[in-house]
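Apart from one protein chain that is not included, each protein chain of the complex appears where it belongs.
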Amino acid sequence: MKPLRQELRLALPATLAAATDIVAEVKQRQMVPPGPPHSFCIELLVREAVTNAVVHGCNGTESGTVLCVVRRQQGRLFIWVEDNGPGFDWRARGSRSSDPAIPGGRGIEIFEKFATRHRFNAKGNGVALLYRFEGE
Amino acid sequence: MKPLRQELRLALPATLAAATDIVAEVKQRQMVPPGPPHSFCIELLVREAVTNAVVHGCNGTESGTVLCVVRRQQGRLFIWVEDNGPGFDWRARGSRSSDPAIPGGRGIEIFEKFATRHRFNAKGNGVALLYRFEGE
Amino acid sequence: MEMNTIPDSAGAILCPSGDVVADSETELRRRLRELVASGVRKLTIDLSNVQMMDSAGLGLLIAAHNSLSKSGGELTVIHATHDLLELFRTMRMHQHFSISGE
Partner (left out) sequence: MEMNTIPDSAGAILCPSGDVVADSETELRRRLRELVASGVRKLTIDLSNVQMMDSAGLGLLIAAHNSLSKSGGELTVIHATHDLLELFRTMRMHQHFSISGE
C-alpha cells in the first residue's frame, strides 16, 4: 500500500550525532524508497542540511536545537531543516562550484546537485529541500 | 528520539482486508507505542472504524474507498477514517450500550469505551478518534 | 486461520490461531457452526494463540454462546491474553459465558 502522505517532525539537541539519528528515524519509518539511488541521495541531503545546522547554525552552543520535517507525498520528498542560530547571507554566496583544492565548502553544492530544488529562508537558518523520485 | 509529530495518510479500496492492511502500515512505521495496553487499544479502534467504513459506508460497492489519517503528537494519537458512502444519522443513535444478547452493534460502543474522545462528521461518513497515552 | 479441535469427554476444545477479526473470522464461524450442529454441548475456546479480537470476534462468541444455550449447552473461553481479558471485561462479556486468562 502506498501512503498518500507521510510526515515526520523531529527536534533534537544540536550535536554532530543529530544527522545520524535523524537518518535512522527516517529509514526506520520507511519514508525513503529503499535501495539506490534515492536512499543514498536522500540520506546525503539530510546529513548535509543537519550538519550545517549543527556546525554553522548552532556552533557548539548548549541551547542549540535542530528541527527537521520530512514529508513524503506522491513521489516527492520534502525536507525542512531549521536551527535556532543566526542564519547567514546565502544571497551573497551566489551559485558557484567549490574550490577543487579546498577540503570544505561542499554542503550547499550537494544541495544544488542532488536536490530537485532547494531554498533557504530569508534569515538563512532554515533550508527546504525537494527531492523527486523518478519511479513514483 | 521522540518525534514531535508523525502523520500517515492512506487511501485504499473498501475491502474487509483494509483494516488489517492499515494496522500493519501504522505498526510498521512505529506510530503506536509498542506493548500493552496502548498497542491493542489503538489497533482495536482503527479496526472498528475501518470495518464500519467498509461494511456500512461502502457496503460492497466497487468504487468504495476508505481514507485513513493517523497522527501522533505529544502523547496523543489522532485517527480519522472516512468513506465515500452515504453516512448515517449518528445523532439518532444516542449513547447507549449494546444489547447483551445480540451479536452485532458493538463498534461504536468500542469508540465510547476505548477512545479518549470520538466524533462523527455531520454526514456520518467520517469519524475522528482521539487516543491519549498515559505515559507521554 | 489455523485451528485445532480437540475432542473432549464433555464436548470439544477449539484452539484458533491468528486474529479473530472482521476479515478473518469466517473460518472460525463456520467451524463453530459445524460443532454446534454436530451436537457438541460444552464448547471451550482456547485463545492461547489469539492476540487480537474486534467487535466481529465478540459477535461471533456471543452467537456461539446463544446457539449453545438454546440447546442447554455452554461456552467457555480460556487462556485469554491480558489485552483480551480487558476487552471482555469492558464489553461485559462475562455476562454471557465464563472467561479465564493465561
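We just call them A, B and C in the order they show up, numbering each chain from 1.
The rule we apply is simple: a residue touches a chain if its C-beta (ideal position, glycine included) is under 8 Å from a C-beta of that chain, and two chains touch if they have at least 3 such contacts.
Please read all numbers here as calculations on a predicted model, not as lab measurements.
Taking every chain of the complex into account, the absent chain touches A.
Residue-wise, the contact with the chain that is not shown comes from A:100, picked out of A:34, A:60 or A:100. Residues of subunit A that touch the chain left out of view are 15-17, 19-20, 36-37, 40, 43-44, 47-48, 51, 54-55, 97-98, 100-104, 106-107, 109-110, 113-114.
Here is the rule we go by: only the chains that are shown with their structure count from here on.
Subunit A and subunit B have Cα centroids lying 34 Å from one another. Centre-to-centre separation of subunit B and subunit C, using mean CA positions: 25 Å. Inter-chain centre distance (subunit A to subunit C, centres taken as mean C-alpha positions): 53 Å.
Touching of two or more other chains is recorded for no residue of subunit C. Within subunit A, not a single residue touches two or more of the remaining chains.
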